[in-house]
Structures are given as C-alpha cells and as structure tokens.
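The complex appears here minus one protein chain, its other protein chains still in place.
Showing chain A:
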Amino acid sequence: MIVCVAVVGHQNNPLYIQSFTEADDALKLHHIVHCSLDVVDERVNNPKKSGPTLNETFLGLLYPTENYKVYGYLTNTKVKFILVTTDLDVRDADVRNFFRRFHAAYVDAVSNPFHVPGKKITSRTFAERVSTIVKSFGSSSAG
C-alpha cells in the first residue's frame, strides 16, 4: 500500500505531500520523505555512484528498511517525487509506471497558469488525480 507520495521542489522544499494512512500520523511520513532527500542528494551529488543512472529520472529504491520502502524520482527541473510504500514486494516496473503517471499529473498541475512555480501545489484536481493513481497502483501491481 502506498502510504505517502510527495513532490519536493528543487530547493528541497515540500511542494505537495499527501499521506494515505487513516491514522493521524502524517508527520512521520513528512519525516520519512524529508530524510529520504539525503539519499537523493547523495545520489545526485555523487555522479560516480549514480553513473549508469545519471540520465534516468527514476532513482529507484532509496531506502531499504525492514518495514517500508521509499522510491525516488527526479525530474529534469530537479523536482523530486517520493513514494513511500509499505508493500515490501514491489516490482520496479510498477513503480516506474507509477512515477511516469505521477509526473504527467504533476506537469499538468504546474502548467496551470495560476500556479506559481516553486509554491505548494494546491490544485484539487491534482490531488484527485494523484489519489486515483495511488489507488490504481495496487491494482496494476496485482494485475
């Protein structure tokens, strides 16, 4: 289950963060997303390590922990997408697919002329679309 998706701006500022847990514990997911920026930074700043994937937007698994997984995605404008999932058995292709769709949604949201770049994304349409993508993530991985 995806518990959280986030968009983080190129200055590592949160632009959009949505958790999908029922409990009132979004803050811990904020923490997870924030800390995962360490890994993104590390990969971006160490070209040696990220050599083969330098040109790829999908950063892959950032955080192998015991209980949840964090995936990252870096757009050309250095906007990061972070996905936190509690599924421990996730196929890479699913995540890639998810991020691709999420990226499309993001691009649509920020193309809104009333959106100020670098500001939080407040679009309700975007939120709806994201939740649709998140919901379909489970089904696509199942199917």
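The rule we apply is simple: a residue touches a chain if its C-beta (ideal position, glycine included) is under 8 Å from a C-beta of that chain, and two chains touch if they have at least 3 such contacts; residues count from 1.
The working rule: contacts and distances are computed from a predicted model.
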item: Per UniProt, the name of the complex member that is left out, chosen from "Vacuolar protein sorting-associated protein 21", "Trafficking protein particle complex II-specific subunit 130 homolog", "CDC20/Fizzy WD40 domain-containing protein" or "WD repeat-containing protein 46"; value: "Trafficking protein particle complex II-specific subunit 130 homolog"
item: Interface residues of chain A (partner: the chain not displayed); value: 11-14, 22-32, 34-35, 37-39, 41-42, 45-46, 48-49, 64, 66-68, 86, 118-120
